[in-house]
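Here the structure is laid out as structure tokens; the discussion comes afterwards.
Just one protein chain is left out here, and the rest sit where they should.
By letter and in written order, the chains are A, B and C; residue numbering begins at 1 in each of them.
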Amino acid sequence: MSRFILRRLLQSAVVLLGVTLVVFLLLQLVPGDPVRVALGTRFDPQTYEALRSRAGLDRPLLTQYLSYVGNALTGDLGVSFRSGQPVTTIVLERLPATLSLALTAVLIAVLIALPLGVLAAVRNGSALDHAARVFSQFGVSVPDFWMGIMGILLFAGVLGWLPPSGYVALTDDPAGWLSHVLLPAATIGLVTASILTRFIRSSVLEVLSADHVRTAEAKGLRGRVVVLRHVLRNALIPVVTVVAVQLASLLGGVIVVEVLFAWPGIGRLTYDAVQARDYPVLQGAVLLVAALFLVMNLLVDILYARLDPRIRVR
Amino acid sequence: MSADVLAELDDLRVWFPAAGSAPVRAVDGVSLQVRRGETLGLVGESGSGKSTTGLALLRLVDPTSGRVRVAGEDVTGWSRRRLRTVRRRVAMVFQDPQASLDPRHTVAASVAEPLVVHRLVDGADARRRRVAELLDLVGLRPELGERHPHELSGGQRQRVGIARALAGEPDLVVLDEPIASLDLSVQAQIMNLLRRLQRELGLTYLFISHDLAAVEHMSDRVAVMYLGRIVETGDPTQIYREPAHPYTAALLSAVPVADPAEERHRRRIILTGDIPSPVDPPSGCRFRTRCPSARDTCAQTDPALEVVAGDHRAACLYAGDAVREMRATPSA
Amino acid sequence: MTAEPVLAVEDLTVTLGTRRGPARAVAGVDWSVAPGRTLALVGESGSGKTMSVLAATGLAPRTARVTGRVRLLGEDLTALPPQRRRVLRGRHVGFVFQDPSTSLNPVLTVGRQVTEAAEEHLGLTRRQARDRAVELLELVGIPSAARRVDEYPHQFSGGMRQRVVIAMALACDPALLIADEPTTALDVTTQAQIVELVAGLQERMGTAVVWITHDLGVVAGVADTVAVMYGGRIVEHGPVDDVFAAPGHPYTRALLAARPRPGHRDADLPAIQGSPPSPLDLPAGCAFWPRCPVRGDARCEHELPPLTEVGPAHRVRTFYPSPPTGEDR
Partner (left out) sequence: MSADSRTRRALSALRHDPPAVAGAAVLLLLVVVGVAGQWLAPAGVNDVDVDQMLHPPSWAHPFGTDELGRDVLSRVLVAARVSLQVGVVSVGIALLVGATIGLIAGYYQGWVDNVLMRGMDVLFAFPVLLLAVAIVAVLGPGLLTAMIAIGVVYTPIFARVTRAGVLSVREQVFVRAAVSIGASDLRIIRRHVLPNIAAPLIVQTSLSLAFAILSEAALSFLGLGVQPPAPAWGRMLFDGRGFVTEAWWLGFFPGAAIFLTVLAFNLVGDALRDVLDPRQLTLGEARRSTA
């Protein structure tokens, strides 16, 4: 087991290094001088010189990269071209908003997809099964921002039950947070739910056709017992990884939904950084999200190994 | 290597790296010769290393140590590119007829592949005629050439596999469990076909199988393998009557006889326990942990293939006696 | 003389819905097995041997249409509601399937799987079930059973896993054990061990056994009566000694002759041409007609031959049963 973890740790470290390289190179792709492009109309020599030297853009590429990585390890991701504030604090401030949105969305997705996916598989070919397939087909095809707009039109505009946009921190006012998070989280959650439903259904179907399920039926066990003890346990192990991967990808903040609902998460931050050409913040956000993604994936692999005795018990 | 020896293995070892443990010693010191025109039977249970031995002979698997000689050349260290020149001389027929044929290719395309690779015919017409000849040779109607593997029965697919093997006009054909996944009635057809082709084309076979009756029926010489080693070799009918190695005796005794009266009354030698792990085989004789007449000395020395009589050899310190002793005591 | 059969199947027919139309896997089959006795169902692929047993015990696929009567310990399963049939099957019938590496649930301990049927049908508590599991594992010859009861299937070898499956099948002390090619996936030395084990358990527990196989050697070793199946029908049925000594049906004769026998290396094998029929297009008359060396007359091709007696409880389904002398064996 530990050999498995060690190998995965090493692998993740290498990929993370690769991520820092990509993120660093992003800046080099900017046509012309990033600082001048960023300052644009607000250009004045003092700020320009200060930012250039702070970012050390005059040094050779390799030294820039090494110092970027070195600083990143100590948590220093440079300063924002716009506000001069350290990138790390700017990005970390926005994390709670994205986290609460992502977790709520995944929770909604699982609450829909788990029962729907399992029942659709167990009652293969039934009306429910067809409905589940249509739902997952539609859900995957719907642009989430369109669903968001339609949601705002219905629940905020016509019915007036929910605020059209805006954010209230969970810690400040839970009720306020809930009313604000519901619409965006549902928008993301429905899309994620359709992805999960499809995966759960095919995973359960595959296990249903396994020989050991026929053995269980042969033993005359009650239908429920066969499904719970011999189908779900096997089928849901791979599902755990898919849910975690979905959560990890939402950590990047679903930019369009955060922009649409004015949700101050990392996605919105990225969008603002792009508008303001605030490249260090853009780099910082992208780097943090990718790092979170890798950590999540690592945790998922370890969890998977714990759950499946074939890997846990050598 | 004298002229009439088509292929030879000299103290061959094939070890596969295993994650988190010592390597798996699939083949652990095997020497054998395949002489022109004969059928050498290689029999053993799963884990005996018989298939790996066949693959090593064809260099489809890289040997860990020992020598592999084919068609007069020592090909042990040859690169894949250089091996291609000798590939034509040695062909292979596989166990699962469906898996050995590319589902996307027609039967004709599969049979023609050796012709194209070695440029044995020039022009599409010549190739089409040669394919039709080959299909006819194995008892298939030429128009089957346009079909796809999934449209054929198991027996027909295996015949296509044989036709493809013959396309390169090989001297030696390695048959890896050629009838194992076929129905009983079809097995007999394929065995008859293989014998007829051997007579007509003067082919040499290495017949690998776990089916003792089929090996005895097909082979001029047989080698019994256990845990990566050859434990007994010689004339099959003679060995089946008077096995010298205890494992061969136990193996023969385990095969049920299709005669109720005899099957009910014959004394069986039932081996206990499982085959040991090929990662660290037992010291000395590797069969001693399951051998009913094992003695202390068996743990010290790893017996080599000693002559029992004429061409009949066995790797057992008490060859012959051990078997007589086993048969004397009432079955376990 | 014969005791009340444990399981009796009458005129069992199974039609499966497949993408290429209805397939008649079993076309009117009758057999029964008495306590302590072993019936062997032998035949090649597509003969319907496994499907007849699965259909009889209510394990046929959902798309299957099953007709005919199946009496288990006197009760007609086909007439019972599914729940009652499920309980009867679980309580009185043990199953051993072909592939030990997939018959067990990979993520559940061996002990739990061996006795979950006993918990369900005999009301054992978890504690009692665990002890019973260790007892059963020892019964089938698994060393250090007390330790291994909490291990997982992937920690057992093929042979050992099949022993676990047998222990599982015997957990409720069933009246009938159905073994569907239990040793086909095993090596011949392991097969010998398993055949020995089942014979011993049958003797001790008086269990009736239905043994499905395509290996005539195994049939000779385990069976009291044998039913040869071809094209979804029984073509020969009778005591194993009579059927092997004087096979009445051309197909049985051909099967017995097709196996290579030691010391007969010079002659080619008398092979049967062609290959077994597919249940999708069963011929109207005798299914073996296209491959039959006898092919007496036109009736064979168009008319279904009835089962005719050729000896005490020895019947064959052909217009041309060979005379019950043994000369052509």
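Rule of thumb we're sticking to: a residue touches a chain if its C-beta (ideal position, glycine included) is under 8 Å from a C-beta of that chain, and two chains touch if they have at least 3 such contacts.
Values in this document were obtained by computation on a predicted structure and should not be read as measured data.
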item	value
Touching residues on subunit A - with respect to the absent chain	11, 14-16, 18-19, 21-22, 26-27, 29-31, 137-138, 140-143, 145-146, 149-150, 152-153, 157, 205-206, 209, 249-256, 259-260, 267, 270-271, 273-275, 277, 279, 282, 285-286, 289-290, 293-294
Contacts of subunit B with the absent chain, listed as residue ranges	58, 60, 80-81, 83-85, 87-88, 90-92, 94, 96, 99-106, 110, 113-114, 117-118, 148, 150-151, 161, 164, 168
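Everything below uses one rule, namely that only the chains that are shown with their structure count from here on.
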item	value
Subunit B, residues touching no fewer than two other chains	none
In subunit C, residues with contacts to at least two other chains	none
Interface residues, subunit C side, partner subunit B - complex	44-45, 143, 157-160, 187-193, 195-196, 214-221, 223, 240-241, 244, 254-256, 258-265, 268-273, 275-276, 291
Subunit A - residues contacting subunit C, complex	210-212, 214-222, 225, 229-230, 233-234, 237, 308-310, 313
Residue numbers on subunit B that touch subunit C, as the complex places them	45-46, 153-156, 183-189, 191-192, 195-196, 210, 212-214, 216-217, 236-237, 240-241, 250-251, 253-264, 268, 270-275
